[in-house]
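A protein chain is absent from this complex, but the other protein chains hold their places.
Chains here go by letter, A, B, C, D and E, matching the order in which they are written, and residues are numbered from 1 within each.
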């Protein structure tokens, strides 16, 4: 099993979710995050003072998948999330020891 | 050391926290997340148009524990978070290389 | 490559970000979280009833760095985030298998 | 269910059902409207559309004397503008109550506050007004009880008045001005209930209860006091409604809270209270400001005429002073008892002062109004703590504000009324006797007994039939989604607790 | 751009540019101000500063008779206070519209609602008033068209009136009171547009359109109806503006929505509607309460005089009753069609009832006002569904509220008007004939044709020149940052969708 984390542009969430469910991913967890990177922030004004907002809204997707699903899932995310413009985000893949479904106590790939 | 991540139902947070402190867990970090899974969302109406909210509010708990605490901590979470109804969530266990306490620079199990 | 996660005090975010960019870190992702730990919460009052808020606002920073950058990045975080008072937070370092830049499909250290 | 319908809202069957319902609803009104004689013979309207202003002949009497017409016009303006201010209190209640409830129930509370005034308006028009102000027995009005259709020659007053609403013939304004002003008061009584039963009541049941309250319960006790009933005969005074409106609404709310039970998780097994903090103190504070402004219509407007201005001005000052005294004493009490000046208590202190001064505002000195407000502010804090100790769960403090202080204000009149202010009545402070206080107490008890018992029965019947409480899951998830399919703040990330 | 400027706002060059602009702007006003004769000869001001009140001599005529002066004073008070209530509707529109839009466009919508009244105030002062109320042809005013500078001896009325604004000489108040009251109506018409074109229109283009609307379009159709133009001659009635204000603003909005196109992502390829829920139902609900309160200035204030109070009181009741009937029927309709009593529909139902009763409020019975409101509430729900089916994207429901119900209300007058209420006019229900209904229909169509066509052209010209739609990226990111550099709620974490 692997854990995939993807930081994407917020408005891409629906497309990515659909791409993942299309290949059979059944669950995922989503977090509102702020990203700092090559994409520069924007300037705002407040009562005459400018300030730069450097952290841009992004969505972080987390999903644990069976080993066999890892490559297709990454593939699906990459395809659905790409706009080609700076700030598209990253996908991280990392190891995981175990996963348990709270409702049933199933573990491992059964629990994904 | 292991990192335990648990996605649970929001109203279970207090019980889970108490179960964990009861077995000696001293720290944890909590995030508001949205979950997508077997549990279906609900339909909302806005000015005559229906739409389905597929991402449901969940709470993500992260805690790093000493290896010896891993099993009891997972056990405690499973017990406290279970309602037996769909959408109870998942527990993930994953490896971790190191942990440092910022205040004291202690590392490893000292810093948990 | 390593993934560094740091839970810090919110008002330290700017300093930590600057310390990291100073040593050449180009990207990071930030999440609003609530922390439970040795630092105790505060008591609030609402219409005559007191209640304790045990979860304190914290900021979680996530950054994936090349192996060579791991130590300096941890160092930078520790230095910038320290106030010496309880509740300064933790740094976790964990393994990561791969990272891909969505925009370009670059992988590994190229994508950091 | 959602998947079946989708965007196919308008199946033929539903459309037919809807059209039939509406048609059925309309037919009678059309009839009524057609044969209804215009209630005010002098009803006129300056036609804005062109220079030929089309004004129906004014009735002989008032037109004869320009000063008399001016006076009627002026009094009507006063009553209508004050009525508009009281109407505005609906917005205040909506803000206070929704601000003091959890975010997940916001749309539901707003909807309740919004719809309750609609129900009140219709039921008071169709039946409530006549029961309250129609001539009849000591117990209830029996003449002209439907739709203001009784005989009436307002704005004639006193002996010149010929009609069936003689208990309110002391004010020289058109019937519809009287009606509008009284209607907004009836609406207020119904709204009081909405806060106390919030966060767990079924929307439909609440709407039904409100209808009954305004159509029957409020008018009956109102008749006793303002409609020439037995309490009026007894010499019971209540200038602007500490009891007619506030404690009455409070008793109805108390019955509801008891039948309904507390919110899940409010009272813990270990005896502690688990507060559910309101989701927006900003909304609540705006709401209290709105209510305070509205009270400048509620109290001074209850003169229902301008006179030489002195009563209005006096009531403005006593109303304001009691409110600020309530703020100060609630703040100090909270500071001493709870350690900090809790804003939600300060807000309740203000409302407590306003409720308490409502009955005596025109009868007491400014000095007395300060005392009344100071006591109200202390009372409201202790009362909130008391109700929580009794496990009577009132999310917004409606019982402490309207019930406790409605009673206090009504009694305070018996203590501080001073014939030097208004010839009508003097209380303990002046006479040294308890007689007026006893009369006030009897009035309080009579209204309490009637309202509490009837309310209890109505709530109970609703519970036994259509049910009054949402399911535990819905309470957990919030009534916004459950009752309305709405989310109040969909763009904000919400704390999941 | 940001990096270049930084905190160096005030480069010398910019400062100069600014000062020149301002100087250029000021010179003409200074001139005007200097040579302007005070428009009202009797203009006085009690000097608060010391006991020697410095009052200019009052003109002979009114001062002769104290009752006449009292009457003028009283009518002026009424008109001004009602005008203030109508002004207050700006806050209501700002709340309703921003609450019904997404959080990322909040500052933009608030700014639009705020600035549009400023534009309206100036353009109506400089030119609009004269075109609307100045004497002239059947089509437009031609005398005294700049800055109320025509001859005028208000508050004289009827035959005693000497001046060029004779179409509004039926009300005996000073010219500036007339102007203020009419100005706030003009502002309302412009505001209606703002909601329908929200979440995608360029700020600058909207400001320009509003200017044109209030300076030219609104006054012209207004002249036809309230300024003694051809529709007034024909016997067309519209008491407080269902057509003059509401459907007029609705047609201008419809043209805008069509030229602009729907928001990106609103209508999906599969034929479904993807709603963008408003970011705060609390804000919207407060807004509707504000508007409802304001309507108690809008409709009763349109008497522009107190008279014997009966018309005011009648209009208060019909206005309120239609609103609550709209609430009830919209709620039931939504419950039947959509399965739940959606709060956003209930709110629209209230506004629908208010818009519909605006034209007939002084001419119909209370019974009829209930029917009018009931139909309005059904109509608004069906209309929202209809416009979505037509892919006409109106984020706040302005078309369903103001256009559909403005038309309905204007026609309803032709159905339910009753000479027993006001001698001016009777409709189908009384006469059994269709003649008044036909006149009303002609008026509706005339205003529709003129307003829609001119608006379409103006929107089109704006589109072809400076552009009317923000870029796709800006629409995605929100207009707050794009147009204003602002964030409405910077301290809250926002759902990223």
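By definition in this document, contacts are C-beta pairs under 8 Å (C-beta built on N, C-alpha and C of every residue); 3 or more make two chains touch, one makes a residue touch a chain.
Just so we're clear, the structure is a prediction, and the values are computed from it rather than from any experiment.
With respect to the full assembly, the chain omitted from this view is in touch with A, C, D, E. Considering the full assembly, D:378 is the residue among D:220, D:378 or D:396 that touches the omitted chain. The chain that is not drawn here is touched, among residues D:140, D:312 or D:398, by D:312.
Take chain A: the residues that touch the chain left off the picture are 44-51. On the side of chain E, the interface with the absent chain consists of residues 1, 5-7, 9-10, 14, 17-18, 21-22, 25-26, 29-30, 32-34, 36-40, 42-51, 53-56, 58, 62-63, 66-67, 69-70, 72-77, 80-81, 83-84, 87-88, 90-91, 94-95, 98, 106-107, 110-111, 114-115, 117-119, 121-122, 125, 147, 155, 173-177, 179-180, 183, 203, 280, 283, 286, 483-493, using the contact rule stated above.
Although one chain is not displayed, chain C still touches it through residues 10-11, 13, 32, 42-46, 48-50, 52-53, 57-59.
Definition applied: only the chains that are shown with their structure count from here on.
Common neighbours of chain A and chain B under the contact definition above: C, E. On residue numbers, the B-D interface is repeated by A-E, which shares over half of its contact pairs, out of the options A-E, C-D or B-E. Where chain B touches chain C, the two copies mostly use different residue numbers: shared numbers make up under half of all numbers in play.
Inter-chain centre distance (chain D to chain E, centres taken as mean C-alpha positions): 31 Å.
Shown for chain A are the residues that touch two or more other chains, namely 31-32, 58, 94-95. For chain E, residues touching at least two other chains, in rising order: 273, 277-278, 337-340, 342, 344, 385, 493-495, 497. Chain pairs that touch, as defined above: A-B, A-C, A-E, B-C, B-D, B-E, C-D, D-E.
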